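What follows is subunit A.
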Amino acid sequence: MSSDSTASTPYLIRGATLPDGALTDLVLADGRIAEIGSGLSRAGATVVDAAGLIALPGLVDLHTHLREPGFEQSETILTGSQAAAVGGFTSVFAMANTSPVQDTAGVVDQVLALGERAGYVTVQPIGAVTVGLAGERLAELGAMATSRARVRVFSDDGFCVSDPLLMRRALEYVKAFDGVVAQHSQEPRLTEKAQMNEGALSSELGMVGWPAVAEESIIARDVLLAEHVGSRLHVCHVSTAGSVDVIRWAKARGIQVTAEATPHHLLLTEDLVVGYDARFKVNPPLRRREDVDALRAGLADGTIDIVATDHAPHPVEAKDCEWDAAANGMVGLESALSVVHAAVVDTGLLDWTDIARVLSRTPARIGRLSGQGQGLIVGAPAELTLYDPAASRVFGRGNLAGKSANSPYLAMSLPGRVLATFHRGYATVLDGALRPAAEIAAVGGRTHG
Partner candidate 1 sequence: MARTVLNQADIARALTRISHEILESNRGAENLVILGIPTRGVVLARRIAETIQRIEPTATNVRVGSLDVTMYRDDLGHTRTRTPSRTLVPGSIDGVTVVLVDDVLYSGRTIRAALDALGDHGRPTIVRLAVLVDRGHRELPIRADFVGKNLPSSTAERINLHLLEVDGDEFVSIDGGPPGGEHPDGVDTEAAS
Partner candidate 2 sequence: MRHLLSTKGLSQGEAIRLLDIAEDMADVADREVKKLPTLRGKTVVNLFFEDSTRTRISFEAAAKRLSADVINFSAKGSSVSKGESLKDTAQTLAAMGADGVVIRHPASGAPHVLAESGWIDAGIINAGDGTHEHPTQALLDAFTIRRRLHRGAARGKGLDGVTVTIVGDILHSRVARSNLWLLTTLGAHVTLIAPPTLLPMDMSGWPAESGFDLDAAIDAGPDVVMMLRIQQERMNAAFFPNSREYSRRWGLDDERFGRLAPTTIVMHPGPMNRGLEISSAAADSAGSTVREQVANGVSVRMAALYLLLSGDREDS
(Lines give C-alpha, C1' and ligand atoms only; values in the text may rest on other atoms or scores of the structure.)
Protein backbone atom coordinates (compact mmCIF):
# COMPACT_ATOMS: atom_id res chain seq x y z
CA MET A 1 0.00 0.00 0.00
CA SER A 2 1.36 3.38 -0.88
CA SER A 3 2.60 5.36 2.06
CA ASP A 4 2.47 8.68 0.32
CA SER A 5 -1.30 8.86 0.40
CA THR A 6 -2.46 12.22 1.60
CA ALA A 7 -5.72 13.78 2.54
CA SER A 8 -6.46 14.43 -1.03
CA THR A 9 -5.92 10.80 -1.95
CA PRO A 10 -9.20 8.90 -1.83
CA TYR A 11 -9.43 5.49 -0.23
CA LEU A 12 -11.45 2.60 -1.55
CA ILE A 13 -12.17 0.13 1.24
CA ARG A 14 -13.20 -3.20 -0.25
CA GLY A 15 -15.34 -5.88 1.31
CA ALA A 16 -15.69 -4.48 4.83
CA THR A 17 -18.31 -5.81 7.24
CA LEU A 18 -20.53 -3.11 8.69
CA PRO A 19 -21.48 -3.34 12.40
CA ASP A 20 -24.85 -4.80 11.38
CA GLY A 21 -23.11 -7.57 9.45
CA ALA A 22 -23.66 -6.31 5.90
CA LEU A 23 -20.75 -6.48 3.48
CA THR A 24 -19.87 -3.30 1.64
CA ASP A 25 -17.25 -1.16 -0.04
CA LEU A 26 -16.63 2.39 1.13
CA VAL A 27 -15.04 5.32 -0.63
CA LEU A 28 -13.43 8.03 1.46
CA ALA A 29 -12.78 11.28 -0.35
CA ASP A 30 -12.30 14.90 0.65
CA GLY A 31 -12.50 13.99 4.32
CA ARG A 32 -15.96 12.45 4.02
CA ILE A 33 -17.53 9.10 3.38
CA ALA A 34 -18.26 9.63 -0.32
CA GLU A 35 -19.92 6.35 -1.22
CA ILE A 36 -21.14 3.17 0.41
CA GLY A 37 -22.19 0.13 -1.63
CA SER A 38 -21.00 -2.97 -3.33
CA GLY A 39 -18.71 -3.14 -6.35
CA LEU A 40 -17.48 0.44 -5.93
CA SER A 41 -14.48 1.77 -7.83
CA ARG A 42 -12.64 5.05 -7.70
CA ALA A 43 -9.91 6.23 -9.99
CA GLY A 44 -6.67 7.00 -8.21
CA ALA A 45 -7.90 5.63 -4.90
CA THR A 46 -5.71 3.67 -2.56
CA VAL A 47 -7.40 0.29 -2.23
CA VAL A 48 -7.69 -1.27 1.20
CA ASP A 49 -8.69 -4.92 1.29
CA ALA A 50 -11.05 -5.19 4.25
CA ALA A 51 -12.20 -8.77 3.77
CA GLY A 52 -13.05 -10.19 7.20
CA LEU A 53 -12.65 -6.80 8.88
CA ILE A 54 -15.35 -4.94 10.73
CA ALA A 55 -15.71 -1.26 9.83
CA LEU A 56 -16.61 0.71 12.94
CA PRO A 57 -17.22 4.43 13.16
CA GLY A 58 -14.14 6.12 14.58
CA LEU A 59 -14.01 5.50 18.32
CA VAL A 60 -14.52 8.42 20.70
CA ASP A 61 -13.02 8.34 24.18
CA LEU A 62 -14.74 10.62 26.64
CA HIS A 63 -12.07 10.07 29.28
CA THR A 64 -8.38 10.30 28.37
CA HIS A 65 -5.43 11.67 30.31
CA LEU A 66 -2.95 13.09 27.82
CA ARG A 67 -0.71 14.57 30.57
CA GLU A 68 0.41 17.58 28.50
CA PRO A 69 1.02 20.27 29.60
CA GLY A 70 2.98 19.42 32.71
CA PHE A 71 3.60 15.69 32.79
CA GLU A 72 5.30 15.08 29.48
CA GLN A 73 7.46 12.32 30.98
CA SER A 74 4.28 10.20 31.07
CA GLU A 75 2.59 11.21 27.83
CA THR A 76 2.33 14.08 25.38
CA ILE A 77 -0.59 15.10 23.27
CA LEU A 78 1.28 13.65 20.29
CA THR A 79 2.09 10.28 21.89
CA GLY A 80 -1.36 10.02 23.46
CA SER A 81 -2.92 10.76 20.07
CA GLN A 82 -0.80 8.00 18.56
CA ALA A 83 -1.93 5.57 21.24
CA ALA A 84 -5.50 6.56 20.46
CA ALA A 85 -5.12 6.02 16.72
CA VAL A 86 -3.57 2.59 17.28
CA GLY A 87 -6.59 1.73 19.38
CA GLY A 88 -9.02 2.75 16.63
CA PHE A 89 -9.93 6.12 18.14
CA THR A 90 -10.48 9.23 16.08
CA SER A 91 -11.25 11.50 18.98
CA VAL A 92 -10.33 11.79 22.62
CA PHE A 93 -11.55 14.08 25.36
CA ALA A 94 -8.49 15.31 27.23
CA MET A 95 -8.99 15.40 31.00
CA ALA A 96 -8.27 18.62 32.84
CA ASN A 97 -5.73 17.46 35.42
CA THR A 98 -2.71 18.81 33.60
CA SER A 99 -0.22 21.32 34.96
CA PRO A 100 -1.25 24.05 34.59
CA VAL A 101 -4.74 22.70 35.05
CA GLN A 102 -7.12 23.09 32.11
CA ASP A 103 -9.16 25.62 34.00
CA THR A 104 -8.84 28.64 31.70
CA ALA A 105 -9.56 29.34 28.05
CA GLY A 106 -5.83 29.76 27.44
CA VAL A 107 -4.91 26.28 28.57
CA VAL A 108 -7.76 24.46 26.82
CA ASP A 109 -7.01 26.31 23.58
CA GLN A 110 -3.36 25.31 23.86
CA VAL A 111 -4.36 21.65 24.27
CA LEU A 112 -6.70 21.95 21.30
CA ALA A 113 -3.94 23.44 19.15
CA LEU A 114 -1.41 20.77 20.15
CA GLY A 115 -3.96 18.12 19.22
CA GLU A 116 -4.49 19.69 15.82
CA ARG A 117 -0.76 19.90 15.24
CA ALA A 118 -0.34 16.21 16.08
CA GLY A 119 -3.17 15.41 13.67
CA TYR A 120 -3.89 11.80 14.64
CA VAL A 121 -7.22 12.38 16.37
CA THR A 122 -9.53 15.17 17.37
CA VAL A 123 -8.34 16.25 20.79
CA GLN A 124 -11.27 17.81 22.58
CA PRO A 125 -10.26 19.46 25.86
CA ILE A 126 -12.29 18.96 29.03
CA GLY A 127 -12.40 21.94 31.38
CA ALA A 128 -11.89 21.80 35.12
CA VAL A 129 -14.96 22.42 37.25
CA THR A 130 -13.04 24.22 39.96
CA VAL A 131 -9.94 26.39 39.90
CA GLY A 132 -6.86 24.17 40.11
CA LEU A 133 -9.13 21.14 40.77
CA ALA A 134 -9.08 22.40 44.34
CA GLY A 135 -12.82 22.01 44.85
CA GLU A 136 -13.21 25.51 46.24
CA ARG A 137 -14.50 27.88 43.57
CA LEU A 138 -15.76 27.48 40.03
CA ALA A 139 -13.31 27.83 37.17
CA GLU A 140 -14.21 30.11 34.27
CA LEU A 141 -16.54 27.59 32.73
CA GLY A 142 -18.18 30.11 30.41
CA ALA A 143 -14.88 31.37 29.04
CA MET A 144 -13.81 27.83 28.26
CA ALA A 145 -17.18 27.13 26.64
CA THR A 146 -16.88 30.10 24.32
CA SER A 147 -13.17 29.67 23.61
CA ARG A 148 -11.97 28.13 20.36
CA ALA A 149 -11.99 24.74 22.14
CA ARG A 150 -15.77 25.01 22.72
CA VAL A 151 -15.58 23.06 25.97
CA ARG A 152 -18.79 21.25 26.88
CA VAL A 153 -17.54 18.63 29.34
CA PHE A 154 -16.30 19.81 32.72
CA SER A 155 -14.60 17.54 35.20
CA ASP A 156 -12.28 17.64 38.18
CA ASP A 157 -11.48 13.97 37.45
CA GLY A 158 -8.93 12.62 39.86
CA PHE A 159 -10.84 14.51 42.49
CA CYS A 160 -14.48 14.48 43.39
CA VAL A 161 -16.44 17.72 43.50
CA SER A 162 -17.44 16.67 46.98
CA ASP A 163 -18.88 19.96 48.25
CA PRO A 164 -22.59 19.53 47.54
CA LEU A 165 -23.23 23.22 47.13
CA LEU A 166 -20.39 23.67 44.68
CA MET A 167 -21.62 20.64 42.73
CA ARG A 168 -25.10 22.06 42.61
CA ARG A 169 -23.81 25.39 41.31
CA ALA A 170 -21.67 23.72 38.65
CA LEU A 171 -24.60 21.61 37.45
CA GLU A 172 -26.77 24.70 37.23
CA TYR A 173 -24.18 26.92 35.62
CA VAL A 174 -23.26 24.65 32.71
CA LYS A 175 -26.88 24.71 31.54
CA ALA A 176 -26.09 28.12 30.04
CA PHE A 177 -24.07 26.44 27.27
CA ASP A 178 -25.50 22.88 27.27
CA GLY A 179 -22.52 21.63 29.21
CA VAL A 180 -22.23 18.55 31.35
CA VAL A 181 -20.41 17.91 34.60
CA ALA A 182 -18.50 14.64 34.54
CA GLN A 183 -18.12 13.62 38.13
CA HIS A 184 -15.37 11.50 39.64
CA SER A 185 -17.60 9.97 42.30
CA GLN A 186 -15.48 9.39 45.37
CA GLU A 187 -16.46 10.52 48.83
CA PRO A 188 -13.09 11.77 50.07
CA ARG A 189 -13.48 11.08 53.79
CA LEU A 190 -14.60 7.51 53.18
CA THR A 191 -11.55 6.87 51.00
CA GLU A 192 -8.70 8.43 52.94
CA LYS A 193 -5.49 6.51 52.15
CA ALA A 194 -7.58 3.94 50.28
CA GLN A 195 -5.54 1.40 48.32
CA MET A 196 -7.94 -1.14 46.89
CA ASN A 197 -11.54 -2.30 46.92
CA GLU A 198 -12.80 -2.76 50.45
CA GLY A 199 -13.81 -6.33 51.07
CA ALA A 200 -12.55 -9.73 52.08
CA LEU A 201 -9.37 -9.32 50.08
CA SER A 202 -8.44 -5.91 51.49
CA SER A 203 -9.04 -7.35 54.95
CA GLU A 204 -6.63 -10.16 54.26
CA LEU A 205 -3.96 -8.04 52.59
CA GLY A 206 -4.18 -5.38 55.25
CA MET A 207 -4.84 -2.59 52.78
CA VAL A 208 -6.98 0.41 53.46
CA GLY A 209 -10.23 -0.25 51.64
CA TRP A 210 -12.01 1.91 49.06
CA PRO A 211 -15.62 1.06 49.88
CA ALA A 212 -18.27 0.84 47.18
CA VAL A 213 -20.47 3.12 49.26
CA ALA A 214 -18.00 5.98 48.77
CA GLU A 215 -18.84 5.90 45.06
CA GLU A 216 -22.51 5.05 45.35
CA SER A 217 -23.33 7.75 47.90
CA ILE A 218 -21.88 10.50 45.70
CA ILE A 219 -23.71 9.21 42.62
CA ALA A 220 -26.96 9.09 44.61
CA ARG A 221 -26.43 12.65 45.81
CA ASP A 222 -25.47 13.91 42.36
CA VAL A 223 -28.42 12.37 40.50
CA LEU A 224 -30.75 14.00 43.03
CA LEU A 225 -28.98 17.32 42.57
CA ALA A 226 -29.20 16.95 38.79
CA GLU A 227 -32.89 16.25 39.10
CA HIS A 228 -33.38 19.18 41.41
CA VAL A 229 -31.71 21.70 39.12
CA GLY A 230 -32.70 20.03 35.85
CA SER A 231 -29.20 19.62 34.58
CA ARG A 232 -27.09 16.98 32.85
CA LEU A 233 -24.78 14.78 34.91
CA HIS A 234 -22.21 12.35 33.59
CA VAL A 235 -20.78 9.73 35.94
CA CYS A 236 -17.18 8.80 35.22
CA HIS A 237 -15.82 5.25 35.57
CA VAL A 238 -18.70 3.52 37.34
CA SER A 239 -17.19 0.56 39.17
CA THR A 240 -19.72 -1.06 41.51
CA ALA A 241 -22.93 -3.02 41.23
CA GLY A 242 -24.58 -0.58 43.64
CA SER A 243 -23.71 2.35 41.39
CA VAL A 244 -25.37 0.61 38.46
CA ASP A 245 -28.51 0.22 40.58
CA VAL A 246 -28.54 3.89 41.57
CA ILE A 247 -28.10 5.04 37.96
CA ARG A 248 -30.75 2.62 36.75
CA TRP A 249 -33.15 4.09 39.32
CA ALA A 250 -32.23 7.65 38.31
CA LYS A 251 -32.80 6.98 34.63
CA ALA A 252 -36.15 5.39 35.35
CA ARG A 253 -37.05 8.59 37.14
CA GLY A 254 -36.16 10.60 34.07
CA ILE A 255 -33.04 12.23 35.49
CA GLN A 256 -30.59 13.37 32.79
CA VAL A 257 -27.71 11.16 33.81
CA THR A 258 -25.23 9.34 31.62
CA ALA A 259 -22.56 6.96 32.79
CA GLU A 260 -19.37 5.36 31.59
CA ALA A 261 -17.54 2.16 32.45
CA THR A 262 -13.88 1.56 31.69
CA PRO A 263 -12.64 -1.47 29.79
CA HIS A 264 -10.61 -2.57 32.81
CA HIS A 265 -13.61 -2.50 35.14
CA LEU A 266 -15.45 -4.61 32.59
CA LEU A 267 -12.74 -7.26 32.51
CA LEU A 268 -10.48 -7.30 35.56
CA THR A 269 -11.17 -8.08 39.22
CA GLU A 270 -9.53 -7.23 42.51
CA ASP A 271 -7.88 -10.65 42.76
CA LEU A 272 -5.08 -9.27 40.63
CA VAL A 273 -3.95 -7.15 43.58
CA VAL A 274 -2.70 -10.24 45.41
CA GLY A 275 0.76 -10.05 43.82
CA TYR A 276 1.11 -6.34 44.72
CA ASP A 277 1.91 -5.53 41.09
CA ALA A 278 1.15 -1.81 40.94
CA ARG A 279 0.08 -2.04 37.29
CA PHE A 280 -3.24 -3.13 38.77
CA LYS A 281 -3.55 -0.08 41.01
CA VAL A 282 -6.24 2.19 39.67
CA ASN A 283 -8.88 4.60 40.94
CA PRO A 284 -11.63 3.58 41.32
CA PRO A 285 -10.06 0.25 42.19
CA LEU A 286 -10.67 -3.09 40.55
CA ARG A 287 -13.73 -4.62 42.18
CA ARG A 288 -15.31 -8.02 42.75
CA ARG A 289 -16.54 -10.41 40.06
CA GLU A 290 -20.15 -9.46 41.00
CA ASP A 291 -19.38 -5.84 40.21
CA VAL A 292 -17.86 -6.71 36.85
CA ASP A 293 -20.95 -8.72 35.99
CA ALA A 294 -23.25 -5.87 37.05
CA LEU A 295 -21.30 -3.37 34.92
CA ARG A 296 -21.57 -5.66 31.91
CA ALA A 297 -25.30 -6.08 32.46
CA GLY A 298 -25.67 -2.31 32.91
CA LEU A 299 -23.84 -1.66 29.67
CA ALA A 300 -26.02 -4.22 27.90
CA ASP A 301 -29.31 -2.74 29.14
CA GLY A 302 -28.28 0.87 28.54
CA THR A 303 -27.95 1.91 32.18
CA ILE A 304 -24.32 2.53 31.42
CA ASP A 305 -24.21 4.56 28.24
CA ILE A 306 -20.64 4.32 27.11
CA VAL A 307 -17.21 2.80 27.53
CA ALA A 308 -14.42 5.28 28.22
CA THR A 309 -10.80 4.32 28.77
CA ASP A 310 -9.56 6.50 31.62
CA HIS A 311 -6.22 6.10 29.83
CA ALA A 312 -3.79 7.17 32.56
CA PRO A 313 -0.11 6.97 31.61
CA HIS A 314 2.55 6.89 34.32
CA PRO A 315 6.33 6.64 34.10
CA VAL A 316 8.07 3.43 35.19
CA GLU A 317 9.12 4.78 38.57
CA ALA A 318 5.52 5.55 39.51
CA LYS A 319 4.67 1.85 39.27
CA ASP A 320 7.98 0.10 40.00
CA CYS A 321 7.64 0.45 43.75
CA GLU A 322 5.66 -0.64 46.77
CA TRP A 323 1.87 -0.61 46.28
CA ASP A 324 1.08 2.28 48.63
CA ALA A 325 3.61 4.55 46.92
CA ALA A 326 2.47 3.70 43.39
CA ALA A 327 0.33 6.00 41.28
CA ASN A 328 -3.22 5.11 40.34
CA GLY A 329 -4.02 4.46 36.70
CA MET A 330 -3.59 2.30 33.64
CA VAL A 331 -3.03 3.03 29.99
CA GLY A 332 -5.97 1.80 27.99
CA LEU A 333 -6.36 3.41 24.57
CA GLU A 334 -4.43 0.80 22.64
CA SER A 335 -6.18 -2.15 24.27
CA ALA A 336 -9.70 -0.76 24.73
CA LEU A 337 -11.45 -2.32 21.75
CA SER A 338 -9.90 -5.75 22.33
CA VAL A 339 -10.80 -5.65 26.02
CA VAL A 340 -14.38 -4.63 25.32
CA HIS A 341 -14.48 -7.35 22.68
CA ALA A 342 -13.41 -9.94 25.26
CA ALA A 343 -15.64 -8.60 28.04
CA VAL A 344 -18.97 -7.99 26.34
CA VAL A 345 -18.90 -9.14 22.71
CA ASP A 346 -17.40 -12.59 23.18
CA THR A 347 -19.74 -13.06 26.12
CA GLY A 348 -22.72 -12.35 23.88
CA LEU A 349 -23.93 -9.27 25.76
CA LEU A 350 -23.29 -6.68 23.05
CA ASP A 351 -23.00 -6.85 19.26
CA TRP A 352 -20.94 -4.63 17.02
CA THR A 353 -23.73 -2.09 16.50
CA ASP A 354 -23.82 -1.75 20.28
CA ILE A 355 -20.07 -1.25 20.26
CA ALA A 356 -20.44 1.51 17.66
CA ARG A 357 -22.99 3.11 19.96
CA VAL A 358 -21.08 2.88 23.25
CA LEU A 359 -17.65 3.69 21.84
CA SER A 360 -18.54 6.26 19.17
CA ARG A 361 -22.02 7.69 18.80
CA THR A 362 -23.05 8.20 22.42
CA PRO A 363 -19.75 9.54 23.79
CA ALA A 364 -19.71 12.10 20.96
CA ARG A 365 -23.26 13.03 21.78
CA ILE A 366 -22.64 13.36 25.54
CA GLY A 367 -19.63 15.55 24.79
CA ARG A 368 -21.54 17.55 22.14
CA LEU A 369 -18.72 16.91 19.72
CA SER A 370 -19.58 17.59 16.11
CA GLY A 371 -17.68 15.82 13.37
CA GLN A 372 -17.54 12.59 15.39
CA GLY A 373 -19.84 9.72 16.11
CA GLN A 374 -22.04 10.23 13.09
CA GLY A 375 -21.69 6.64 12.02
CA LEU A 376 -20.92 5.09 8.67
CA ILE A 377 -23.25 7.00 6.38
CA VAL A 378 -22.63 8.80 3.13
CA GLY A 379 -21.68 12.40 3.77
CA ALA A 380 -20.46 11.84 7.33
CA PRO A 381 -16.89 12.82 8.18
CA ALA A 382 -14.55 9.98 7.24
CA GLU A 383 -13.87 8.79 10.76
CA LEU A 384 -13.63 5.02 10.94
CA THR A 385 -11.56 2.09 11.98
CA LEU A 386 -11.09 -1.40 10.56
CA TYR A 387 -10.96 -4.16 13.11
CA ASP A 388 -10.05 -7.80 12.67
CA PRO A 389 -12.27 -9.67 15.15
CA ALA A 390 -10.73 -13.04 14.30
CA ALA A 391 -7.23 -12.04 15.32
CA SER A 392 -5.79 -12.98 18.69
CA ARG A 393 -2.64 -11.76 20.27
CA VAL A 394 -0.65 -11.85 23.46
CA PHE A 395 -0.71 -8.20 24.35
CA GLY A 396 2.80 -6.82 24.75
CA ARG A 397 4.88 -3.70 25.05
CA GLY A 398 5.06 -3.59 21.27
CA ASN A 399 1.31 -3.09 21.09
CA LEU A 400 1.56 0.14 23.05
CA ALA A 401 2.08 3.33 21.09
CA GLY A 402 1.97 5.84 23.93
CA LYS A 403 4.89 6.85 26.07
CA SER A 404 4.06 4.74 29.12
CA ALA A 405 3.85 1.00 29.62
CA ASN A 406 1.58 0.74 32.65
CA SER A 407 -0.85 -1.58 30.94
CA PRO A 408 -2.52 -4.28 33.04
CA TYR A 409 -2.84 -6.49 29.96
CA LEU A 410 0.83 -7.13 29.24
CA ALA A 411 1.33 -10.86 28.66
CA MET A 412 -2.44 -11.37 28.59
CA SER A 413 -4.10 -12.92 25.57
CA LEU A 414 -6.66 -10.58 23.95
CA PRO A 415 -8.90 -11.00 20.93
CA GLY A 416 -9.00 -8.79 17.86
CA ARG A 417 -6.74 -6.17 16.39
CA VAL A 418 -7.14 -2.70 14.85
CA LEU A 419 -5.70 -2.79 11.34
CA ALA A 420 -6.54 0.70 10.07
CA THR A 421 -7.85 3.98 11.40
CA PHE A 422 -9.00 6.89 9.26
CA HIS A 423 -9.35 10.40 10.63
CA ARG A 424 -10.74 13.21 8.45
CA GLY A 425 -10.32 10.91 5.49
CA TYR A 426 -6.66 10.10 5.92
CA ALA A 427 -5.16 6.97 7.41
CA THR A 428 -3.49 7.32 10.78
CA VAL A 429 -3.02 3.57 11.04
CA LEU A 430 -2.66 1.34 8.02
CA ASP A 431 -1.83 -2.37 7.81
CA GLY A 432 -1.81 -2.38 11.59
CA ALA A 433 1.04 0.15 11.69
CA LEU A 434 0.98 3.70 12.90
CA ARG A 435 1.87 6.20 10.22
CA PRO A 436 4.80 8.48 11.04
CA ALA A 437 4.17 11.74 12.85
CA ALA A 438 5.68 13.90 10.13
CA GLU A 439 3.36 12.46 7.48
CA ILE A 440 0.33 12.88 9.69
CA ALA A 441 1.27 16.43 10.63
CA ALA A 442 1.61 17.23 6.93
CA VAL A 443 -1.81 15.92 5.94
CA GLY A 444 -3.50 16.74 9.22
CA GLY A 445 -2.24 20.29 9.23
CA ARG A 446 -3.59 20.76 5.70
CA THR A 447 -7.09 19.64 6.62
CA HIS A 448 -7.14 22.21 9.38
CA GLY A 449 -6.16 24.83 6.80
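Everything below uses one rule, namely that a contact is a pair of C-beta atoms (placed from the backbone, for glycine too) under 8 Å apart; a residue touches a chain by one contact, two chains touch by 3 or more; residues count from 1.
Regarding candidate selection, all candidates are chains of the complex that A comes from, given by their letters.
These numbers were taken from a predicted model, which means no experiment stands behind them.
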Counting any copy, say which of 1 or 2 touches subunit A in this complex. 2
Counting only contacts in the complex, subunit A reaches candidate 2 at residues 195, 198-209, 211, 275-276, 317-318, 320-325
